[in-house]
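A protein chain is absent from this complex, but the other protein chains hold their places.
And then chain A:
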């Protein structure tokens, strides 16, 4: 674990040494703010909560997180540093976990920087801050799920564009699986699949969090989802490290 944290620390410092971090954070903050106040109808809803914000975050992450993960392994390949990293006394698992934790912490920082929204609703009314807290936890878990998917895909291909497009596509499947369009279509044609689709849907799981409900089954879902993709990532790295 200590080795994974050492790797994570280096990675996280790496984000802030390049424009990646600043571009990501600025775009994320502008988009969340703009969407919440315009499309989200923040002022006219007449309730002091962050529901519209939590509704937009997973869709923003759908594009921004793959942009973050596409370079995760591809960059190490391009620079040749993957050979350096994997010939240090670390396991594949530690390297994968370290990179994931750094990216996750980075998403956490981006989310934390949306704090003016929390201050705004508290200034305007009396929101349930517990619900806001669980909403943030949910968003962080969604970011983790997308990161795990994106990182695994980035380990599979050398090409960053391919990694980005594939990661968006796969994340979209898990994001859209619970949407009414998909579940209604499936429940008419294939009722069995409709249940499965809802079960693996990331956004469906998030709705509980944004209502203030932290269910154990949702936590277990995210933990096993992330765990599965990290495992796939370690296998992919082991298989393709020298290609």
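Here is the rule we go by: a contact is a pair of C-beta atoms (placed from the backbone, for glycine too) under 8 Å apart; a residue touches a chain by one contact, two chains touch by 3 or more; residues count from 1.
Following the convention adopted for this analysis, contacts and distances are computed from a predicted model.
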{"item": "Name per UniProt, for the chain absent here [options: \"Tautomerase enzyme\", \"Chemotaxis protein CheA\", \"Urease accessory protein UreD\" or \"Multidrug ABC transporter ATP-binding protein\"]", "value": "\"Multidrug ABC transporter ATP-binding protein\""}
{"item": "From A:91, A:129, A:159 or A:224, residue that would touch the chain that is not displayed", "value": "A:91"}
{"item": "Those residues of chain A which, in the complete complex, touch the missing chain", "value": "2-3, 6-7, 10, 13-14, 17-18, 79-81, 83-84, 86-91, 238, 241-242"}
